[in-house]
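The complex appears here minus one protein chain, its other protein chains still in place.
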Amino acid sequence: MIEITPQIVREHGLSDAEYGRIKQLLNREPNYVELGVFSVMWSEHCSYKSTRAHLRRLPTKGPVVIQGPGENAGVVDIGDGDAVIFKMESHNHPSFIEPYQGAATGVGGIMRDVFTMGARPIAMMNALRFGTPDHPKTRHLVAGVVAGIGGYGNCMGVPTVGGEVNFHSAYNGNILVNAMCVGIARQDKIFKSAAEGAGNPVIYVGSKTGRDGIHGATMASAEFDENSEEKRPTVQVGDPFTEKLLLEACLELMATDAIIAIQDMGAAGLTSSSAEMASKGNSGIELNLDHVPQREENMTAYDMMLSESQERMLAVLKPGREDEARRIFDKWELDFAIIGITTDTNRLVIRHKGEIVADMPVNALADEAPVYERPFTRRPALPPLAKNAFDPKRPIADSLLQLIGSPDLSSRRWVWEQFDYTVMADTVQAPGGDAAVVRVHGTNKSIAIACDVTPRYCRADPFEGGKQAVAECWRNLTSVGATPLAVTDNLNFGNPERPETMGEIVAAIDGIAEACIALGFPVVSGNCSLYNETNGEPILPTPAIGGVGLLKDGTRHASVAFKRAGDAIVLIGETKGHLGQSLYLREIEGSESGPPPPVDLGVEKRNGDFVRGLIEMGQVDTVHDISDGGLLIAVAEMAMAGGMGAMLEGPDGIAQLFGEDQARYLLAVPHSIAQEILGDAKAAGVPAAIIGFVGGTGTHLEVPGMTATRIAALKSAHETWLPNYMAAPQ
Amino acid sequence: MKSAVVVFPASNCDRDAAVALEQMTGQKPVMVWHGDSEIPDVDLIVLPGGFSYGDYLRCGAMASQSRIIRDVKAKADKGVAVLGICNGFQVLTETGLLPGALMRNAKLKFVCRPVGLTIEESQSAFTRAYAKGETVRFPVAHGEGNYFADDATLDRLEGEGRVAFRYAEGENPNGSARNIAGILSEKRNVLGLMPHPERVVDAALGGTDGRRVFQSLIETLS
Amino acid sequence: MKARVFVTLKNGVLDPQGKAIGHALNNLGFASVGEVRQGKVIDIELAETDAGKAKAELERMCEKLLANTVIEKYEIELKA
Partner (left out) sequence: MKARVFVTLKNGVLDPQGKAIGHALNNLGFASVGEVRQGKVIDIELAETDAGKAKAELERMCEKLLANTVIEKYEIELKA
């Protein structure tokens, strides 16, 4: 067996102190297999050692929460005995190295997290960040990532219903690929990962094990440098066909009562699934690797324990139910093997070729992983925006056209048309709205899903940025009429060993926590992706928030498109004209300055609850929240979606039209209802005003102080940027 | 009307087809496993959309070799109606029940969007509830729907009134020859089409244009 | 015995993938590149040791599954 040298310890990403601790816990030197197992279990990716202490501040409980963080995915009550199960996860590093397979296996991984709990996946979302469009790698990465997400999700037959895409130079060397999966289960059919009890068979199902992605988990916990393209470890290739069979086979097995515990093999494969199941079940597991289905010859115990081959699951069955389970996996033509047994020793024991090759206390692996209170510095607040930060005389129409066709605001149609968003025949709101709406099959209930974060706000002020991400997600769910239920997060940051980056993490978590508490929007699952930096250049802090809401009656939902000429356009919320960190400033004035818009969570809740009430009562069917680009962009989006013009009367001037003040919505309603709404708003203390009308000349957007602009011209700028960019030669 | 839906490994519109059939006919279809050897006596056999066998090698190629296909062929020969949607259409061309082949989309990308279709032929069990020349909208969702056949075959299909659906002018999503979206077999009891009628039978999902495919079948076969 | 099967589009059948590759190569400055066609290569390990029988079997595999002879042609190469 390979001798453990300080060099080998370092190559496993363990510090001297961590190695010392391992020796102490084992009472001896670990052997090579054990070192490998510890290294993945104690990696940032699996142990959350830099963030664990801070994540505790997130609210995770609430009246609808059935299962918070700690299981494969979060579980939330949606009434009638149904539950929605969801989680978001990153596949950033693999996607940068091999965009198609990296993104595809990211989708596959997050789906397994959801169906391992007994849910049938019903919708996928993704949040993508790329470098600047003119960076030589960007086009190739966009093409590969989008094709990979589609390639896997489409084959699975789960609709991909939304997401977000941003471009910024901070992602030139580190793109972000975050995927979210939402599933539905019956509350009495939810499966967990605690391998309770001794003497129960441990079964392995799915694909065979190869030497895929060995050390993927440690790679996801290390910075990139110029050498990493050469040091590329084997990239995993996704097999969505096998995953589809695995999904159906697992759901079929779950319909019986043969399962005690089940867990997908994600990062660090067999190692983390077995250790975590034993730890949660307060039991031990003995594995015999001779029985592991293998794809390659001469695989060592180290290879098998660390392999990240995809499309595999580990389960603990009730004794005597093995044959019943085997028949199901045979039917789906998947590998099935009994590879071990649970014990009462609280140890993970691994046998291979007649020898014990590893024997470690389970709690040392799972619970004794280090937790760091890393030093951090807080960024000082930015001074208010300088008075001369923008040219007040700049023609508004030109800016509008430029913004609506800019990389971050242009239509994502080129992306979502590569995703099957109508399969399963329950998609009520397809991509292009504020939140996607998917019906709970066979009912009138619907689930709304949105994915949000504004990284430029987070860079300027991570605390306000964290709050804003939650608030915008909550607002997007509200805009379709859903009651926001709970969130999953995907915290993407740079190297936590830098105090400035750690400061961003701490502040963003504080902001998220504050917003989630204020909005009654608990966190039920999540994922951290750190070390996203290249040559010391970190990404923008990007804590993506995936939110899920419920529409008790899915037929009463609102959408962004103008529907009736003559409708009054009602603005809900207060407009101060906050231009700091706005897209207007960045795209038109070329400046990323000023503080981001502050979020008043009380106002946010008050305004949102008011708007949702109107949709629920059936008074309003046309709603759009105001976010990136401000009020005029939101009106333009409603006009383009409805193919109707609009005439504004109220707002005036660049700050009013393009400011990104929070907690605002636009409604379009018949005049008589508008008057009623104004009255109700006044009573509720909600700022509301009629700012214009749908229609106008019918074909133009008319705004005081702006040259009337054809909707067709807006649409052309909006729809062509991305396809033209992608069609241009490499 | 009694119907059956064949389920291949990684079919994924089997449930959608079953839901639409039940909604339209009031009767649950029989779900038939690809490894079975016989389909029960039904009026209509549906080969659903999806990614049978992952679409590996060629779309529909492996499914066309599955055990159940022998019986699909036998029943089709006897005149039982067979409807192949999307992947089901690919299976039908691979089995030879329909001529031609479905190739990779001309733009090489998967495409999901609602498309306009003109009804080219209302004289069939699948389309009689539509008016000839009418335009309807069904969603497409496929990576390989680019219909190909040699000119003689195409001429013959047109001459015999076997082009049932055509993509509306300017809306061809995949480069398909002569904008063909769906074709009939010689005996007109087999229809293959790339767009998804079963995804537009419910007003809550933004359209009901697909209903009349099922209504046509009910009128003809019940 | 090992075999390599080539499955390529028949002449006259449009090959958008090949065209796209040719285009991309030209754009990358490979001016010398003319027509490009893309096909599949399938490497098969066979227990059969008789070359004649192997070839006959491979032909049946091509006809039945590996190639769609409406649009594709195939070549078989036996190795070692």
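Odds and ends about this structure:
Note that the chains take the letters A, B and C in the order they are written out, and that residue 1 is the start of every chain.
Here, contacts are C-beta pairs under 8 Å (C-beta built on N, C-alpha and C of every residue); 3 or more make two chains touch, one makes a residue touch a chain.
Bear in mind that the values here come from a model prediction, so they are computed numbers and not experimental data.
Contacts of the undisplayed chain with visible chains (whole complex): A, B, C.
The chain omitted from view is touched by exactly one of C:K10, C:K40 or C:K55, namely C:K40. Against the chain not displayed here, chain B makes contact via residues 53-54, 56-57, 62, 65. Residue-level contact of chain C with the missing chain is found at 6, 8, 18, 21-22, 24-25, 28, 30-48, 54, 57, 60-61, 64-66. Although one chain is hidden here, its contacts on chain A can still be listed: residues 97-98, 101, 207, 210-212, 232, 234-239, 241-242, 295-296, 309-310, 333.
We take it that only the chains that are shown with their structure count from here on.
Centre to centre, using the average C-alpha position, chain A and chain B are separated by 36 Å.
Shared interface positions of chain B, i.e. residues touching 2 or more other chains, are not present. Across the assembly, chain C contributes no residue in contact with two or more other chains.
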